[in-house]
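Remarks on the structure that follows.
Apart from one protein chain that is not included, each protein chain of the complex appears where it belongs.
In this document, chain identifiers A and B correspond to the written order of the chains, with residue numbering beginning at 1 in each.
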Amino acid sequence: MDEIAAFLIIITLELVGGKMREAFSYFLLISGLIFWAWGTITILEKRSVLYKLHSISVSDTLGSILIVLGLAWRGGHKLSLLILAIISLALWNTMLGYVLAYCSNEQGGKKLDG
Amino acid sequence: MRYIIVCMLLLLLIPIYQTAKEEDIWQRMLAASSVSTKAAVMTLAVAAFRDDEMMTVVGVLILTVGNAGIMLLAHLLRKISS
Partner (left out) sequence: MILHLFFRLGIWFLLTSDFSPANIMIGMAVAFVLPKPPISFPLREWLPVFARGILMLPQAYKEAIEMMIFPHRYEGLQLEKVRPGRPDFLIFLDIFFITFTPKTVVIKYHKEGWYEVHKVKRHQLIIDGKQK
């Protein structure tokens, strides 16, 4: 009797675990999409390049990292490739932000109207 | 999963529109870099949707080398304009 009870408990845990896993994956994906949407709508405003860089940094670096984490949580991918994707997202987007800020500021420093 | 990809596609249209509309070159570069990252992440998402290993490799390769072009272009523009 005890074995059957233990088996049932394990099955229930597995089922809940599977559902939870999928739900958490969707949670990560949708929050990443919210980050994307916020940052992308901000670049439609009429602001300076540097101001837009902040919101682009939110959407493209942090939101994309959330989306890739959600994809990794779903399983089915090779995990190593997704880790490499996260590392290169963080590195390249940050360096690109610095380079764009440096270069655009060098050219038109007077465009900084708050 | 399909709705998530549709949402990503709609969000991808915004920086493309911005790239076409803006006059200032740096605003255009900003929007173009946003397009590049979004397209690569979308490739990863489509790969997960279709259970395709090879597309994942393509997406990761775009992510690792794609932004270098925009960085070089930014330096080139700064050198030309100064």
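FYI, a contact is a pair of C-beta atoms (placed from the backbone, for glycine too) under 8 Å apart; a residue touches a chain by one contact, two chains touch by 3 or more.
Remember, it's a predicted structure, so these values are computed and weren't measured experimentally.
On the side of chain A, touch with the chain left out of the figure occurs at residues 34-35, 38, 48, 50-51, 53-55, 57-58, 61-62, 78, 80-81, 83-84, 87, 90-91, 94-95, 97-98, 101-102, 105, 109, 112, 114.
Throughout what follows, only the chains that are shown with their structure count from here on.
Work out the mean CA point of chain A and of chain B, and you get 14 Å between them. Against chain A, the residues of chain B that register as touching in their complex are 4, 7-8, 11, 14-15, 18, 24, 26-27, 29-31, 33-34, 37-38, 41, 44-45, 47-48, 51, 53, 56-57, 59-60, 63-64, 66-68, 70-71, 74-75, 77-78, 81-82. Interface residues of chain A facing chain B in the complex, by the touch rule stated above, are 29-30, 33, 36-37, 40-41, 43-44, 49, 52-53, 56, 59-60, 64, 67-68, 71, 74, 76-78, 81-82, 84-85, 88-89, 92-93, 95-96, 99-100, 103-104, 106-108.
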